[in-house]
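Missing here: one protein chain of the complex. Every other protein chain is in place.
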Amino acid sequence: MLKNVKYFAEQSWLLIAASFVFGLLLAVTNTAWGPMIEQNEINKFNNLASLLLTDASFETALKDVEVDSGKGKKIKTSIKKGVSRDSDCVGWAFVCEGSGFADKIKLVLTVDAAFEKLAGFGVLASNETPGFGDKIKGDYYRNQFVGAPAAQLVLSKTGDDKIIDNEIVAITGATVSSEAVVKTVNNYIKQIKTCMQTEGLLNNAE
Amino acid sequence: MDTLQILLMGFISVVIVNNLVFTKFLGICPYLGVSGRIDMAFGMGCAVTFVVTLSGTLTWLIDHLILMQFGLEVTRYVCFILVIAGAVQLVEMYIRKFFPALYDSFGIFLPLITTNCAILGLCLFVNLWGIDNLLEAVVLSVGAGIGFTLAICIMAGIRENLNLADVPVCLKGAPITLITAGILTLAFMGFAGMIR
Partner (left out) sequence: MPSNDSANVSFARTFAAGIWNENPVLRLLLGMCPTLAVTAAVKPALTMGLSVIFVLFCSNIVVSLMRNMLKPHLRILMFTLTISTFVTIADLFLKAFAPVMSETLGPYVPLIIVNCIIICRAEACASKNTLAVSIVDALGMGAGFTLTLCVLAGIRELLATGKVFEIQVMPGAFVPWAAMGMPVGAFITLGLLLGAVNLITRKNP
């Protein structure tokens, strides 16, 4: 018995010692850089959202909600309140997720304070085909959402992209990606609006 | 019904549409190394499928039951690679005991499965895609293995014929294999967007 223990210790002392050292090393780096990593993620969201809702800051997370992705899955997102310098509520921002052409698409969606008009969206993460699907990041497509009603949007293949209404003109060669964005936006707008209305949050804000 | 549909879609997606070899460049080393003969390619594919299923499931369990519970995400990579190395060792011992002939023909490639990017890659992707259901993680792991087998067998079939072709001397071996793989990727791109 004692012999076994001795043999075991002889064989593995280096491994065990190294595990401890490496564990310590990881713990130190994580405590040193962990807060920075979190801050980076918050900054990215804030930067995208404050481009859309000018000069607003998004300090307070209003509420965490679960949204049905439309495929039977629940995705968590948190609604953030956009506050201007005079501490007025200028709108709301939240992260949306939907499936695109190749992979998941993650968007930051912003709406105005009354939840009637979209303030636009920004792409957090996507993996769409370069030259085609990734044009959803371009101004041509995104500008159509700025000021569009926060109701059900419709995608059309021909139309005038300059007219801001609930009709979104698809990107040539990237109908699927265009449709994915519209679908995701519709899905989230509908569910989050209902959620906020039932909770009475919209009236409080005004 | 819904769950079944999600599982089926996920399976087809990871086998064909998001095939790890063709769209994520994972598992290229064995893909170039063992794809010379179709029977060996198939054996390698089976071994990878087995290991990836085992380690995909185990890493999901460890990730969700231990790492996320205790906030130890920083040690995720270390844990993943140790699980994979353990699983490979297990498979190696099993094959050596029960299929010695197969063991001999695998040679160096069996321990090399540990450093097969497809396996660690899948474990990371399962985590990245935010799979929160054990069944789905298992199905994706099996799918990834089958996708790898599919890719390596197609390649082996082509290379057996390529031996008879008149390839420029400087392109013989790895270069022509890579170019062939490129054309295969092009073919597999046709599946992109099939499943959303």
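Each chain gets a letter, A and B, in the order it is written, and its residues are counted from 1.
Simple rule for what comes next: a residue touches a chain if its C-beta (ideal position, glycine included) is under 8 Å from a C-beta of that chain, and two chains touch if they have at least 3 such contacts.
A quick note: this is a predicted structure, and the numbers were derived from the prediction, not measured.
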Of B:V15, B:M40 or B:C117, the residue in touch with the unshown chain: B:C117
Per the touch definition above, residue among A:M1, A:L15 or A:I163 touching the missing chain: A:L15
Options B:L8, B:M93 or B:L171, residue touching the unrepresented chain: B:L171
Residue in contact with the excluded chain [from B:F11, B:W60, B:F125 or B:F148]: B:F125
Where the unshown chain meets chain A, residue by residue: 11-12, 14-15, 18-19, 22, 25-26, 29-30, 33-34, 36-37, 40-41, 44, 125, 129-132
Positions on chain B contacted by the hidden chain, ascending: 22-29, 32, 74-78, 81-82, 85, 111, 114-117, 119-121, 124-125, 128, 168-171, 174-179, 181-183, 185-186, 189
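Just so we're on the same page, only the chains that are shown with their structure count from here on.
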Whole-Å separation of chain centres (CA-atom averages), chain A against chain B: 30
Residue ranges of chain B in contact with chain A within the complex: 2-3, 6, 18, 23, 74-75, 78, 129, 192-193, 196
Interface residues, chain A side, partner chain B - complex: 22-23, 26-27, 29-30, 34, 71-73, 99-104, 129, 176, 180
